[in-house]
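This is the structure, below, for whatever I ask next.
Heads up, one of the protein chains got dropped from this complex, but the rest are sitting where they should.
Labels run A and B following the written order; every chain starts at residue 1.
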Amino acid sequence: MKRSIAAALGAATAISLVLTGCSGDGDSGSGSGSNTLTLAGWSLATTPEFKTLVDGFRAVNPDVTIELKEYDAANYDTQMIADLAAGKAPDIYVQKTLKNFYTYQTGKQLLDVSDVAGKLGSTVAGLPTYQVEGKTYAIPYRQDSWVLYWNKALFAQAGVKPPDGSWTWDDYVTAAKDVTTKLKAKGSKAVGAYQHTWQSTVQGFALAQSSGADLTSADFAFLKPYYERSVDLQTAGAQVSFGDATTNKLTYQAQFGKQQAAMMVMGTWYMATLRSQQEKGDADKFEWGIAPAPQQTKATTGTSATPVTFADPTGLGINPAIGEGKVETAKQFLAYAAGPEAAKALAAIAITPADTTAVKDSFFTISGVPTDDLSKFTFASHDTKPENPVGKYTAPLQNILNDLHSAVLSGSKPIDAAITEAQDRAKNEVIGK
Amino acid sequence: MSTLLQPAPPGVIEELGAGPRRRTRGVWRVLGYLALAVAAVAVLLPFYWMIMSSLKTNNDVFTIPIKWWPDEPVWSNYADIWAKSDMTTWLRNTVLLSAAVTLLQVFTGSFAAYGFAKVRFPGRDVLFLAYIGTLAVPWQSYMIPQFVMMSKFHLTDTLWSIIALQAFGPIGVFLMKQYYESVPDELIDAARIDGMSEYGIYRRIMLPLSVPALASLTLITLVTTWNDYLGPLLYLRSPDLWTIQLGLKSFINQYNAEHALIMTGSVLSVLPIVVIFLLGQRYFVEGVATTGLKG
Partner (left out) sequence: MTTSHVAGRRRGRLVWRNTAVGWSFLLPNFAGFAILTLVPVVLLFYYSFTEWNIFGGSTWSGTANFRQLWNDSSFWTALRNTFYYAVFHIPLTIAVSLSLALLLNRKLRGVAFFRTVAFFPYITSIVAIAQIWNMLFSPGYGPVNEILRAIGVDNPPGWTTSADWSMPAVIIVGTWRDMGYYMLLFLAGLQTIRAELYEAATVDGAGPWQRFRAVTLPGLRPTTFFITVLLTINSFKIFDLILVMTDGGPGQSTLVLSQYIFQKGFEENQYGYASAVSIVLFAICFLVTIVQFLVNKRRDTA
């Protein structure tokens, strides 16, 4: 009996190995004709960008049909990995995060689209990020970047000089403390700054702005000044402490939108949210603006320089399981999505396209978006570095640095000890292994 | 048989915490109620917070210090979620799935449990260990191979996939087996001598005796299926197949940062379970008394 169970298990294993082993030949999830493409998207009812792209493309190519396949926004990559593994993924799918781009690319789930990239203008941001060994595997259509949001009303009330594009992080710290004290004197409970709990709010800037900083060097000393400033702000009470923000599950939308903090660094995607929340009444109605993110040194400040910041692009890639006759059409779609026409269409729904120069004026005609010169400058000019440089070690290193983030900001570990530990772990568990 | 199977009269266990004298008994009873009341508050607090949050505006949900009461109840959250979402479809799918899974789980589970508990045959214990063994493997680690297999059977993106996923879990077998083992073997041997077949024993003796366990299993399976999120998330793509958990979460995702609606949805998704529990909970305790007498 025992033997027969073992035999049955063995046979079952063999069968399933055969079953799963040959998953590559699976039928692609696309529709019938060669003019029908499928495209992945998420939260279609409230994320109009996919439909905008499809409609814009079809206006030029009316004989092509593009079916949208809906995925879950929060679990997009888990669902996509499952579908790709089972051979049921759509023809074109979005690279929602850069972290997973590496997974797809090394897993051979992306078609080489270097010829599309070659024809694009130099104003399309984020393109080099998708290049691996000289070949391009995805085309960006949207490129957010991190900026400084500030509340004009609170600054006026405090009587503190507002951001003007010339700030370094030290200026930012001084201003945050200044605003806090002066608002307190006036009986307001708002503080100078809110820093959301994500590791990128500290590390993204540190990595982008520190010269020579490189994750894979396993030398994380560049993080130190950024953490010291952050800890300084929360000890001074000029920023909600990390512990309080995590235990109370604070949301950045409420902290800035309900005027709990006068400043906040956040990605440009928040502009669309804030604007609509103010319209609906979920956020208070107040004047706000965006300014370049504070810089590490004076060298990159001022409106004559290009401020350095970070964010990952969002791109489109082609599923290699696509029918051969449809590859050309799919590539045309990618080229369109990264081009100036699509940029204008995206900007009209308050989304930051990959090609911001094409829309630097039209973007500010949307109602509820600030129109001052500094906001316009911030939107159009920035040197945006990737938050997750594509590479084998990025994901595990980011996980290690995330542990450092919570350990330091919760006060569980001093910064020096935390950096030493993270470096040891990076060497032993990731790079050296 | 009827005396053999009668449960402990509640009073007997009650005495555990009480002295024999009447007065001390009264004091204990008051203290007991007090303890229960405190415990009930502690237990209900999150639920209370959930209901209150469902009546707040989005940006008032997570605040320092916590708001125990909405400034002004936003009843429209409930109307919004009905109007904007496809709640009827989600509810229908979830009810369908929960009923099918529970039925299959309770039937096949208790059936197999009888084989494990009361029929002796070689390899039985090894097989049973295999059942428990799979419980010890986290689902995340084999969900992708499982998904690929299911898609070979063309089950993905159908309600069948969730039924297949949930209905044959080992918990039902395990729970029922343990319960059956507390039924004395003499009882079954007596029935065998009377010429009853094993299937007859299962149906006429075991099933009626195990009402409390069947009730627990029903409730647990129902709650698990009702609240399952990851399973439907991985397997169901078409919006007309979504379950309530999947639908609500995806609805919430669509409306970026609508935290009050998350709570509105959570309240709505829990309510049916609460009602079922209130209606069904007496079977865990009182149900058996009547069955015992009938047997």
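One rule holds in what follows: a contact is a pair of C-beta atoms (placed from the backbone, for glycine too) under 8 Å apart; a residue touches a chain by one contact, two chains touch by 3 or more.
Everything numeric in this text was worked out from a predicted model, so none of it was measured.
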Taking the full complex into account, find the residue in B:Leu55, B:Ile81, B:Leu97 or B:Ile262 that is in contact with the omitted chain.
B:Ile262
Check the options B:Thr89, B:Thr158 or B:Asn227 and report the residue that touches the missing chain.
B:Asn227
Considering the complete complex, of A:Thr235, A:Ser362 or A:Asn428, the missing chain is touched by A:Asn428
In the whole complex, of A:Thr52, A:Thr103 or A:Thr174, the residue touching the missing chain would be A:Thr103
At which residues does chain B meet the chain that is not included here?
3-18, 29, 32-33, 35-36, 39-40, 42-47, 49-50, 53, 62, 64-66, 107-109, 111-112, 114-116, 119-122, 124, 127, 129-138, 140-142, 144-146, 149-150, 164-165, 167-175, 178-179, 181-183, 198, 202, 212-213, 215-216, 219-220, 223, 227, 262-263, 266, 269-270, 273-274, 277-278, 281-282, 284-286, 288
Contact set of chain A toward the excluded chain (per top definition)
1, 8-9, 12-13, 15-17, 20-24, 77-78, 81, 84-85, 99, 102-103, 106-109, 241-244, 246-249, 395-396, 399, 402-404, 406-407, 410-413, 418, 425, 428-429, 433
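Assume only the chains that are shown with their structure count from here on.
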Residue set of chain B touching chain A in the complex reads 57-64, 66, 121-123, 126-127, 130, 143-145, 147-149, 151-152, 156, 233-234, 237, 239, 246, 249-250, 253-259
What residues on chain A touch chain B, complex-wise?
1-2, 4-5, 16, 19-20, 23, 26, 42-43, 45-47, 69-75, 78-79, 81-82, 85-88, 240, 244, 248-251, 253-254, 257-258, 273, 277, 281-283
